[in-house]
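Report on the following structure.
Here the complex is missing one protein chain, while the rest keep their positions.
By letter and in written order, the chains are A, B, C, D and E; residue numbering begins at 1 in each of them.
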């Protein structure tokens, strides 16, 4: 089976950058995948990507060496198993607030005896190799989103769930759950503390912390906070900002304000 | 944030007509949206619309002033959040039979602290405005389908669920649940009584009652019964009836019998 | 090879009604095909149907006994051959104004030695039978649209083109070409005379005249004028009219004015 | 309502062959449906078929007499009801391990009073007839996948669930759950015993046992073991094997090894 | 009929900015259309947009006040008429090198008696108004691409073709035709002279010159050269540059070199 390059890179102590696909389109997926990211994530939760687009977008990504991942819309076994069958080498699941939710996520993502994933890797066995079923439990990344106060409270126990590889922080939801602004670059100390605490606890547990970003500056800060992977900004917002900056420049205005909310 | 026109109209005591889209197509969506309805609902339950079509159909609808809504396939947080992110200004959820189900629906539809909706309005923030997150809880309509005897029994308590805006009656399911015919224009007194009771209780609670219809005549009756909004008939049935009437007229037959079952 | 039912019906002196599909959708196609039409035409010219939808829409139609036809976007051999490969049992081609154009249409539609159609009936041989290539020239209908003054002038010669089966009148284009109103129910005597002349010449030549309609009344008139097949009205306009009539009835207004222009 | 041919065939003691569609495409669906199978199943679990493709693929299948079925991605009422509305005459549900899961499956698949299916057969009433709602509970097949040791243990009780028509074995998942190889043609005696036991118990209970296959040889063995219907192999694997065999033959190599894992 | 805002703006002496859509997607189309461009062009030539996407992308654009236009793949009457029927308020046609080609373009774009456009505005009459056919010849923009030395030579005569509204320069093709580099920001004096000459001749003839750009700087230069509208850069390249700049910034590298070739 094809190796998961993210595991190697992180094992070597490297930080990685993740591309984020919210546009349900294979051409934009190829453009992003060819931009130098170590991994690219198809967003089925807050992107407008239906299941129908996952396989074609993966095929676009898998022309390159970027690792294909998915953020699933919800912690539901049917969709988790389907994106894995489609060839996802990592699954990011939103709103994991409790140990039970983390266990359910792992169960849906791992073949027996580690979990209860059903077997039928319709594209994964073509993409990753005929021995996919034997090695998938070792290669596929299972990543829980930690994005509420409750989740932080439960994090020490969540991190002990066998089969979990890492966590991913949604700073904007975390802010909302704390009664603060929904932003990817929080200035509230409470939220910042939360973000730092998640990195610390995850690193201590030997798992990998990741985080959603809003651009290079914030991401460099996250690396300093201990995060091992971070997403630049979704394709939709990158395109919107590029357009607005272009129009503004022609009209003699300053650059557009960066998107903050997601 | 863009205002929800249905709220204004109902506040002014007006009744509204809703278009109903079961065809997964943007051209038919535009045709319906340009026909004078105050709102148009994309039906993901008993229409054949996949999630993939929701954004393009919303874009077709949002060329007009009609309010875009969705009937979700089921009371599942993943899909509810996704259609809201896509820009739905109202979500109609089938088979709400208990207070717990109603609370789950509201939780998935409202941002904290009113609920647990995750933040990432990928189209809503473009369509409705950059301040969407701040005002969404005030504008988006959350509507529970009341369509079984159990639901009627629990209605008084359901109507007290904070964050619920209205109910929507499926007369055909209501009939089935009562052991009566599955029809949009019931003649069974038991079903008629149920329909009237729902309107009464909902109006008394200060919420908005809506109902599925099979044509102008039935809808005018529903308005008299206290309903504030009603759906004409889905696009599929409107087209079928128009075709059959045309063929019959050319062949010297009478008009086709109206669809009754859904 | 499956027989073309239209040929049989016309040979028996019967008139037929044609359904007209402008919505690029298989669900609406099935609804129309199940409404009692003898044939159903997918409109790639003034409908919004791309080639991608032709096969799925044909599959929807071919659940029934309605004969599947296409109006191609233009007299271009590539697209004519493709819709025939897809299983069209009739091809209607717009704007045939000269004998040369009619010959080009036939050449693209007929296998050698009758024409220069290339062989590769990717769906037709599954749908119509393994002996499709042997019999296609006998079953497939080739129909030229006569819709300008020039075309009427050249009609006697056009009707002599070997391999042509019939003509189809676009009353609205015919009106425009004569400097009259673009309408499917013309009141200009000049246009009416043209419509009658086309039927007469075509019948005299032993070919089959067809015409686009705007509803039962006009179609019954066309039958009296000698037309053998007529299209009711496209699905888009049928749906628009049904919606507007419904909204108007609820609001106490009269029925919507029928679409006239196409 | 159209009759379910599988019920008739099985009542007559005949065994049937099932085609299996994992490619989300209507052309391949038509090709398979025209190959002589008594039923064809659209695989939404381990096939890459989204809901969007179900209706067009059913339309392709329903050109023939093959019975249209779906394997749903998971035991979730929303998707079960949707594929039934789309016209599925049989629903195969993965991973039914307990009586409670079997009851939930039946509840989602049957109209009241036998279950809690919501009414709105958007395509089924066009395809199967206007009286669909009255007869659907008698015609639609509800089939539970038995594919773990737990499920075998609970099978006697599962088979007593009112409204269940049959079971379907996934040999590869069954093997995995037993700590054996994931293969469609198991050689482990433990798995073979399980497969035989399922057939025996199901036949004794008067229900219909079905099974996934990897080619004619295995299927003939299954018939001998008491299975009444079996799936040949999915379209994806059939195509892959045909391609590899062709390339190998041209290069003087032997045939490709058959796919075993799913 | 809805007015064409570009005509008004240009009549008032204003310059306009055009968005350029090469991604076949409605979400990216909405993002671009909401960025402040006066017009947005769907590129069917060097974008990967099929006809299938034109209507949904127009619907996305027409939520805003941006004028919807199309660059057609070639000077072929079938596709020109189809995009106009879809609601294009401007058609940009590549490689118009001769008066004959310009006349053919106009003929396909204008209703009789100004041209030979066939009538059937399947979406345009919904979007622009029921009187579309009467006014379309006055509102729709017909724009010829001038992008070879031959075209410049013939430009004085091309500009006299009745019904032509403007020209659009492809600097990269112009460079290639002159044996120079294919770039949107040419430094070859020969190409620069050509670009300036086209603006001069077009303005003198009272028509509107437009041009493809690679960013604000080049576009401001073009305005100074007399161009009235210019395209910022296509969505694909904007996204690619944004991604590469982001990755480079995180890795401490400078910004990506701007795309030059198209």
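We take it that a contact is a pair of C-beta atoms (placed from the backbone, for glycine too) under 8 Å apart; a residue touches a chain by one contact, two chains touch by 3 or more.
Note that the structure is predicted; figures quoted are calculated from it, not measured.
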item: Displayed chains contacted by the hidden chain, counting the whole assembly; value: A, C, D, E
item: Touch criterion as defined above, residue of E:7, E:46 or E:110 at the omitted chain; value: E:46
item: Residue, one of C:17, C:40 or C:55, that touches the chain absent here; value: C:55
item: Contact residue for the chain not shown (choose from C:13, C:113 or C:206); value: C:113
item: Which of D:32, D:54 or D:124 contacts the chain that the document leaves out; value: D:32
item: Positions on chain A contacted by the hidden chain, ascending; value: 26-27, 30-31, 34, 55-56, 59-60, 62-63, 122-123, 126-127
item: Where the missing chain touches chain D, by residue; value: 17, 19, 22-25, 27-28, 31-32, 34-37, 48, 215-216, 219-220, 232-233, 235-236, 238-244, 246-251
item: Chain C residues touching the omitted chain (full complex); value: 50-52, 55, 76-79, 81-82, 85-86, 111-113, 116, 118-123, 125-126, 130, 132-133
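Note that in this section only the chains that are shown with their structure count from here on.
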item: Contact-graph distance - origin chain A, target chain E; value: 1
item: Labels of chains that are neighbours to chain C and to chain E; value: B
item: Which of B-C and C-D has more C-beta contact pairs; value: B-C
item: Copies chain D and chain B - interface residue numbers shared by over half, same or different; value: different
item: Centroid spacing, where centroids are CA-atom means, of chain D and chain E in whole angstrom; value: 52
item: Separation of mean Cα positions, chain D and chain A [Å, integer]; value: 34
item: Touching two or more other chains - residues of chain E; value: 27, 31, 34, 55, 122-123, 126
item: Chain contact graph, described as a line, ring, star, complete graph or other shape; value: other
item: Pairwise chain contacts, counting only pairs that touch as defined; value: A-B, A-D, A-E, B-C, B-D, B-E, C-D, C-E
